[in-house]
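Every protein chain of the complex appears in place save one, which is left out.
Then we have subunit A:
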Amino acid sequence: MIKKMALTGAIMATLIALTACTSDNNNSNAAESDPSATVQFENFPTYGFDLSNTRHVPFKGITAENINEVGVVWTVDLKTLDKDVKNGNQSYPVVVDGVIYITTSGNQVFAFEGATGKQIWHFKPGADMAKDFDKAGIVANRGVSVGEGKVFMLTIDNQIVALDQKTGEMVNSVKIADSIEGVTVENGYYETTVPIYYKGNLYIGSSGGDNGVRGFVSAYKASDLTPAWDAPFWTVPPKGQDWLANSKFHGGGAVWNPVAIDEDTDIMYFAVGNPAPDFYGKDRPGANPYTDSVVAVDSATGKLIWSAQEISHDLWDYDAAASPMILNATVNGKAQKVVVEGGKSGQWWAWDAATGDVVWDGIPFAKIDHPEPTPEGVLVYPGVLGGENYAPETYDPATNYVLIPGIEYPSIMKSAENEDFEKGFNGAWAFGTALGETPADIIPYGTVTAIDVNTGKQVYQNKTKDMMRGGLTSTDTGLAFYGELDGKINAMDIKSGKVLWTFQSAGDNIQAAPAFFIADGKQYLTFTSGGTKPKIHVFAIGGDKTQGSAGDADNGSVHEAK
């Protein structure tokens, strides 16, 4: 814990004069000199709690014994704050000095006083900034990063935005395409991910692999949003080279979830998505590096350190999607720093953080049966949602367990017949619509799987009613928290896997993992929910225990996934 406290500095409790941070009155000097007027905060300062993405908080306020006393402190329907907030929400809250920062679908940003729900500021992109948002056809956003007094967000149409942390006023914005040619919606790129702030830089990837873009990771200076690396790290060859010598597609390999960074070594790890085209591999011979891989690079320069591929020559859309975690774990009885990642393939890996040597190789956590797609279609497990989609895992150091949020939902996958429609035709050729495949009558569900990092073996697997779309967060009292698509928030005992607490929130479609923070010694739980009434929720011991009504799970089209 001591190590984690030292990691970001921002995690360390900071003493802030309450009046100084919540008001602009003239008595702040007096207040600062009065110890009784201070509030102590403990933060959830970045997407994964720490830059290693462990999602494990050192807080002990909520326990198995008092969990039933947890209730709603405040909640708000974001559409009541601004009618243009779009449906759905996948924002992972970040909490700094008692202030919760979240985004909405459609790239609005809200800052709330965590303990009270008081809105501190609200950022809504102006008409000029938002003019191309509609082109993307997707509205999701997964949250912000905070650093250097600024709040950073990526917009759906590939802009990087810096807001003043205190006021929400826009400080700066740049188009990624200004520094990386062709990163536009027209070319199939879009951004839903959280930029990660570290040592003065912001680290970003992008979505769009299935639109045939060329995946990349790049670095920008947080100070002026100019590029911080000599060149982006491209995850696949340029078109016309290596395994893309004969492909019409640009290869895919999008890095559409946040990077993890080891602050001891400055090594950055990221998960790379599937190759394009996803179900047809003839024009992309070989293993298709670095798709479906975890890649380690020097965060200062972007230079390759190692890469490890999960699925060679993928034909099933099995991205390495979720952010990797860096763990100081026990492996075979010895301390070892490992990087772990669960893929859409339904398999989980651990590698030595320094060398990339495989430690645990593709441990299954879902039904796995993926024959090669045929023109007639085959039922493939996992389906296109995974396995593990973007939802992050959590790591509990006490048990040495990783908890994996899983999806059980097969897909029918058809390969191309590779017919040449044009042979024998001169001029235009008429064609029309055809009957689509009737969806199989299969009910999707979710899982939470515990894997002991010491042995690489599954300890238990819990079924959940709906697919696990949000991910997990754990606390130092041996509890793990996760939301579900019907709007329930749950706490489970990590050691036994037993669900100890279920609370029907007033929202539905929880599609992001919760965060925790401490204000004035009290531990709070916060998370967002989506659906047609996107909300933010804050819970704590002593809150209102009135439950909401169960929401309808939006199992969603795959197009919402990325």
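Points to keep in mind about this one:
One rule holds for everything that comes next: contacts are C-beta pairs under 8 Å (C-beta built on N, C-alpha and C of every residue); 3 or more make two chains touch, one makes a residue touch a chain; residues count from 1.
Going forward, contacts and distances are computed from a predicted model.
Among the names given as "Carboxypeptidase regulatory-like domain-containing protein", "ABC-2 type transport system ATP-binding protein", "ATP synthase subunit c" or "PepSY domain-containing protein", UniProt records the absent chain under the name "Carboxypeptidase regulatory-like domain-containing protein".
Summary of contacts with the chain left out: across A:Ser307, A:Asn328 or A:Gln458, the touching residue is A:Ser307. Within the full complex, the residue among A:Gly126, A:Gly333 or A:Gly432 touching the omitted chain is A:Gly432. Touching the missing chain, out of A:Asp97, A:Asp278 or A:Glu310, is residue A:Asp278.
Of the candidate positions A:Asp242, A:Asp352, A:Asp476 or A:Asp493, contact with the hidden chain is made by A:Asp242. When the full complex is taken into account, the listed residue touching the unshown chain is A:Ala136, out of A:Ala136, A:Val294 or A:Ala553.
Mapped onto subunit A, the footprint of the missing chain covers residues 134-137, 178-179, 185-186, 188, 209-212, 219, 221, 224, 226-231, 234, 237-242, 245, 248-249, 276-280, 289-290, 301-304, 307, 317, 375, 384, 411-414, 416-422, 425, 428-438, 558-559, 561-562.
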